[in-house]
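Yeah, one chain of the complex is gone here, protein chain that is, but the others are all in their spots.
Right, chain A next:
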């Protein structure tokens, strides 16, 4: 990943900072500049999610990209935050322990690295709450 590309989204990855449309009370992550429901009538404000949610679905990754191969098998899930939005994230648990409906909370972890010489990418993952 290009360093600049990650850097632009850095604060949204370090903390779950998204947006909230005050017109229709819908929350978005990643952040949106325009509410797709309210369009011109939408009023968007930045919001920080509490980092708690529930696993909607998940899969277990056995064949991973090279820079994540050391972590296999690992759980990749879709988490629905308590405020509403859904995001894809690694779930830190044994594959046998993961289950749909499991309460999770955000933690700060390494997301990956380019190489031994390259940039280290940090951000949000989830553990059981």
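The rule is short, and it goes like this: contacts are C-beta pairs under 8 Å (C-beta built on N, C-alpha and C of every residue); 3 or more make two chains touch, one makes a residue touch a chain; residues count from 1.
One rule holds in what follows: contacts and distances are computed from a predicted model.
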item: Per UniProt record, name of the chain withheld from view ["Gas vesicle synthesis protein GvpLGvpF", "Hydroxymethylglutaryl-CoA synthase", "2-oxoacid:acceptor oxidoreductase subunit alpha" or "formylmethanofuran dehydrogenase"]; value: "Hydroxymethylglutaryl-CoA synthase"
item: Hidden partner chain, touching residue among A:10, A:24 or A:100; value: A:10
item: Residues from chain A at the interface with the omitted partner, ascending; value: 10-11, 14-15, 70-71, 90, 92, 107-111, 120, 122, 125
